[in-house]
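A single protein chain has been omitted from the complex, and every remaining protein chain is retained in its original position.
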Amino acid sequence: MRRRGPGRWALNAVLLVVAVLWLGPYLWMVLGSFKSLKDIMNAPMAPLPSSFQLEAYAEVFRSIPVGRYLLNTTVMALLIAGMQIALALPAGYALAKLRFVGRGGAFLAVMACLLIPAQVTFVPVFLMLAQVGLVNTMTALVLPFGASALGTFMVRQALLSVPDELIEAARLDGASELTIVYRILGPMLAPTLASLFLLSFVFHWNDYFWPLVMTTDETVRTMPLAVALLREQGTGVRWHIVMAGNVILSGPALLVFALAQKHLLRAVAARR
Amino acid sequence: MLRPRHRLHPYLFLAPTLAVLGLFFLFPLALAAYRSVFRWDLLTPPRYVGLAHYERLFASGEITRALGTTVSYAIVVVIGSMVLGLLLALAVNRTGRFVAFVRSCVFSAYVVSWVSVALLWMWMLDADAGLVGRACKAIGIGESGLLTSPETALYALAGVTVWKITGFSMVVFLAGLQDIPEELYEAASLDGAGPLSRFAHVTWPSLRPTTAFVGTTSLIVSFQAFDIVRVMTQGGPTHSTTVFVYAIYEHVFMNLRAGRASAMVVVFFGVLLLLTLIQLWAWRLGRKSG
Partner (left out) sequence: MTVDRRSVLRGLAAAALGGTVGCGRDPLARGRQSVSLWFSYGGKNREVLERMVARYNASQQAVYVQATFQGDYFEALAKLRTAIVAGAAPAMSHVVGEVVPYLHEAGVLEPLDGYPGASDLGLVRALAQEGTYTPMEPKPLVALPFNRSTPILYWNGSMLEKARLTVPDTWDALRDAAKALTNRSGDRVSTWGLECPISWWFWIALMGQAGGEVMRQDGYPLLGEEAGVDALQLWQRMVHEDRTMRPPPGRDYNAWQVTNQDFLAGRAAMIYTSTAFLRYLEDNATFPVRAAPLPGFRRRAVPTGGTFFVVMRGAPEGEKRAAWDFLRWMMLPDQTIEWATSTGYMPVATAAVTRLEREGFYVKSPNDRVAMDQLQHAMPWPWAASLFRVQRECVDPRLEEAVLARRDARELLAEARKQAIEDT
């Protein structure tokens, strides 16, 4: 659809407003993180700080072990995403390519789990893990999400379009089933797996609910949780400190987005 | 379809996945149903109470209130993000660096965490210290704070949610738009159809499956809302933002009522099941005309 003249300008103006609406708050957040408490309280409408201060960041680093939290969060998200792919490949393969008794039932069971969000399971899971003393461990954060119903489904869908002959040929060549799954089909499914990995990594990196419920101290606490705690300080909301924490929290996600933009967009669009 | 090399292979391949899913999704659901007939505060032994929790939940109107709050929130979120998403998709459906930049801006909100967005907007909407909050006060709305008045709090939350997820619907709609073959438009133009008519007769019908997908995804997302409520309003003021999941959380962690929370979980699952059936029906509807 090509348009010239005033229509084009009007559209660009609208797009500019849109960009401001979505980018503006972030800029405000970053600028806010450099303000001092006085700026926040006395001149809330002024965009620029009276002088750029790193006070807020110093306070954030003083009150929470940022390095550890970022590490915890990244490790947890990597483990989850990695495990999900490792489990989804064989499961998807079995459901897509192998004939066996109970295949329909297994497929149904997997799909049923798509319906059950974490908010439904957290109470029993918390109590289960509590009884074996696994609350507040990395296991509690990773294991429950080790298998992805969605991931299994996506792998199955992708494998359905792989010709059976390929697998037969590989078998004839003497490849073991595991080799076929991980060494042959895996790479073939790279785009699907990349999508799955990205979506899962981002989702779990940002997860607030599960770590909130499953951690009781800072050993395996994650970044979103820690930054949310900044808000609860007791004697007055110090927005500049909260925003500094927020910049640290959203920085990595935005960075990954900037680098992997195309893949993320494709991953989202492909899920239709 | 192939025969497995070894009889046990399929079961071995599925075992880890089914074990994890079974242990952490299916089993807990059954456990919740079991616990919902007990009264248990986690510290003292449980006491059997039969269906008392369900009776109390429905009789006291708590379920209706939680559902009502969630549905009001969901309606604003779904309609808002779908309409905005579609409009934005139409606007950015062209090449150009500026357009790509705008696309990224809008989508970036989808990538950051809910906590991030919640904290940012808590500040922005604050009646005393926030840019948007003060601007609104100046034009007469939200005198006592958009997030702290019972009438506006839920809609403020919905607005922030729309801000965050519109990027997702925009991208999905965009992909749907780009799937529409150019020939359909050309044929319509040759028939003398103007831009509005082209939209109504070519674009909209072709987008039906996409619309169904976006609609039901936003619906499910809004029914599972928790982070934003926990960080921004903690269910208040006067319970006006206590959506379903938050109500369950409150019962477990604030009130230590594991039995009642389990009953709510069972009801919640029922609601989700219903929503999914609606999703399937909408999908089938889209398929038929697609």
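To keep things simple, chains are lettered A and B as they appear, and every chain counts its residues starting from 1.
By our rule, a contact is a pair of C-beta atoms (placed from the backbone, for glycine too) under 8 Å apart; a residue touches a chain by one contact, two chains touch by 3 or more.
The structure presented is a predicted model; accordingly, all values stated were derived computationally and were not measured.
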So which of B:Y11, B:F27, B:Y155 or B:F253 would be touching the chain we can't see? B:F253
Out of A:W28, A:F126 or A:F197, which touches the unshown chain? A:F126
Full-complex touch with the removed chain, picking from B:L2, B:L23, B:L42 or B:A193, is B:L42
Since one chain isn't shown, list which residues of chain B touch it in the complete complex. 41-44, 127-128, 144-145, 147-150, 233-239, 253-256
By the contact definition given up top, give the residues of chain A that touch the hidden chain. 41, 48-55, 57-58, 60-69, 126-127, 129-130, 133, 135-136, 216-218, 229, 232-237
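The rule we apply is simple: only the chains that are shown with their structure count from here on.
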I'd like the Å distance between the centres of chain A and chain B, where a centre is the mean of that chain's Cα atoms. 16
Residues of chain A touching chain B in their complex? 1, 11-12, 14-15, 18-19, 21-23, 25-26, 28-29, 32, 40-41, 44-45, 87-88, 90-91, 93-95, 97-100, 103, 106, 109-110, 112-113, 115-117, 119-121, 123-125, 127-128, 143-147, 149, 152, 164, 167-168, 171, 177, 181, 202, 205-209, 212-213, 224-225, 227-228, 231, 237, 239, 242-243, 245-246, 249-250, 253-254, 256-257, 261, 264-265, 268-272
Can you check the complex and tell me which residues of chain B touch chain A? 1-6, 9-14, 16-22, 24-29, 31-32, 35, 42, 88, 91-94, 98-99, 101-102, 104-116, 118-124, 126, 128-131, 134, 163, 167-168, 171-172, 174-176, 195, 209-210, 213, 224, 226-227, 230-231, 245, 248-249, 252-253, 258, 261-262, 265, 268-269, 272-273, 276
